[in-house]
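I have a structure here, written as C-alpha cells, and I will follow up with some questions on it.
Apart from one protein chain that is not included, each protein chain of the complex appears where it belongs.
== subunit A ==
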Amino acid sequence: MTFIPPELLPAAPEIFVLTMACVILVIDVCLNDEDKTTTHWLCQGALLGGLILTWMTGGSGERITFNGHFVRDAMADVLKVGIFLAGSGALIFARDYLRMRKLVRGEYFVLTVFAVLGMMVMVSAGSFLSVYLGLELLSLSLYALVAFNRDSAVSTEAAMKYFVLGALASGMLLYGISMMYGATGSIDLRTVGNAVLAEGNKSLIMVFGIAFLVVGLGFKFGAVPFHMWVPDVYQGAPTSVTLLIGSAPKIAAFALVMRVLVEGASGLQADWQQMLLVLAVLSIALGNVVAIAQTNIKRMLAYSTISHVGFVFLGIASGSPDGYASSMFYVLTYVLSTVAVFGVIILCGKERDVENISDLKGLNDRSPWMAFLMLILMMSMAGIPFLVGFYAKFAVLQSLVNEGFVGVALFAVLLSVIGAFYYLRVVKVMYFDKGDGDEVHIELASDTKVVASVTALAVLFLGVYPSALMALCVATVR
C-alpha cells in the first residue's frame, strides 16, 4: 500500500490560514500587553493572505482533493471571499471595542481566525466528516469568544446556553449523518447524493436522516423552532462577538445547507423542501412579530436575524437554481448589513455599550453621519428599495412565485410589513426624539469609522447597482 499525497493547491488558502493562526498564537505569547494590536494586524494579514490566495488559485472549475473530503468550486470561492471580508470587519471593530473596555487579548483575534478557518472548511466540505470538522472548529471558537468577557455574568450565561444548545445541535446533526451513513454506506457527499437519488424516496431511514440533518442545520442557522439561543447569545455576547456571530457564520451555514441538502440529498428534495418551508414560515412570523416587543437593540436584531434566516430558507425551499442563487445573494448582502449595523452600534457606544434602542435617542443631533448610516441599514433590512435588502427579498420572492408558491410569497411580504415597524422605530428614536443630554458624545476620527461607512454605503451602492453581485450568484450556483 502506497501513500499518494493529495493535491494541496486547491486547499492552499486553508493551509495558509491555519499555519498563520498557529504562528500568530506563538508570536502573541512573546508580545507585551501594550502591543496586542500587533496581533490584530497579523490576523488581518492572515485573512488578507487567505483572500489573495483564494483569488489566485480559484476559478478553474470544480476541483476535488483529499479523497473527496474537500471541494473547491466557484460557489466556495465567492462565499469564502465573503467570509474573509466579514471576518476582517469583525476583527477591526473588535479591536476598538476591546481597547475601549481594556479587554485586549491576543487570543480573541486568533480565535476569530480559527473561526474563519472553520467556516472555510465548511464551505469547501465534500463529505460529512469535513462538514462536522469545520462546524465544530467554528462553534468551539465562538463559544470561547462569547465567554470572552469572563467577569460578565450575562456573557457567561450566554456562552453556557450557546454551548449546551450548540452541542445538542451537533448531536442532532451527527445522528442524522450516522443514519445517512447507515443507509448509503458512505460519508462522501457525492456518493451519498447518488445513493439518495437512486432509492431515496423508498428509504424511510434516509428521510429520518434528512429530518435530523435539517434540525441540526436549523439550530445552527437559528430558525424557529430552534432559535431559542439566538436572542440570548446576541444580547449576552460582547457586541463585537455578536457582530461576528451574526455575520460570517450565516454564509457558512448557507454553504452547509447547499452541500448537505442540495448536493447530498437532491433525491429527497420533496421532503426537505417541505421542512424548510415550515421552518421558514415560522421564522418569518415569529421573528418579525416578537422583534416588535424588544427594547434591547441587540435582542431586536436577533429576532430580525431569525426573520431574515426565514427568507434565506425560503429561497432554498423554492428548490430551483434561481432560488439557491437568490438565497446566496440574500445571505451575502445580509451579512454585509449585519457587519455595518453592529459596527455602527459599536461606534455609537464608546465606553458604554448601546444596549437599549432608546440609547440611540437624538443620534441625528449628536452625529448626523452615524444616524444616516443607521437609517440606510434599517431601511435596507426592512426591504425598502434603492437599498440592497429590497433586491434580496425581491429575488427570493421571485423564485417563490416562479415555483408556484404564491401564497407563501404573500405571507412573507405581509410579515415584512409588520417587520418594517420595528426598523422604523429605530429610525424614529434616532431622528424624531430629542436626546436627554446624558448620551455619549461621539467623536469620529478612527479608521473603524471609515470601515463602517464603507460597509453601509456598500448597502446603498448595491441597492442602486445590484446587477453584478446578482449575476455572480446566479453564475456560481449553476
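By definition in this document, a residue touches a chain if its C-beta (ideal position, glycine included) is under 8 Å from a C-beta of that chain, and two chains touch if they have at least 3 such contacts; residues count from 1.
Basically, contacts and distances are computed from a predicted model.
Between the listed names "NADH-quinone oxidoreductase subunit M", "ABC transporter permease", "Phenylacetate-CoA oxygenase subunit PaaB" or "Protein translocase subunit SecD", the UniProt record for the complex's undisplayed chain reads "NADH-quinone oxidoreductase subunit M". Among the residues A:Cys43, A:Leu282, A:Leu397 or A:Ala452, only A:Leu397 touches the chain that is left out of the figure. The chain that is not drawn here is touched, among residues A:Thr39, A:Ser416 or A:Thr455, by A:Ser416. Residue in contact with the omitted chain (choice from A:Arg63, A:Lys161, A:Arg366 or A:Lys428): A:Lys428. Touching the missing chain, out of A:Val196, A:Leu363 or A:Met379, is residue A:Met379.
Counting the whole complex, the residues of subunit A in touch with the unshown chain are 325, 364, 368, 375, 379, 384-386, 390-391, 394-395, 397-398, 401-402, 406, 409-410, 413-414, 416-417, 420-421, 424-425, 427-428, 431-432, 466-467, 470-471, 474.
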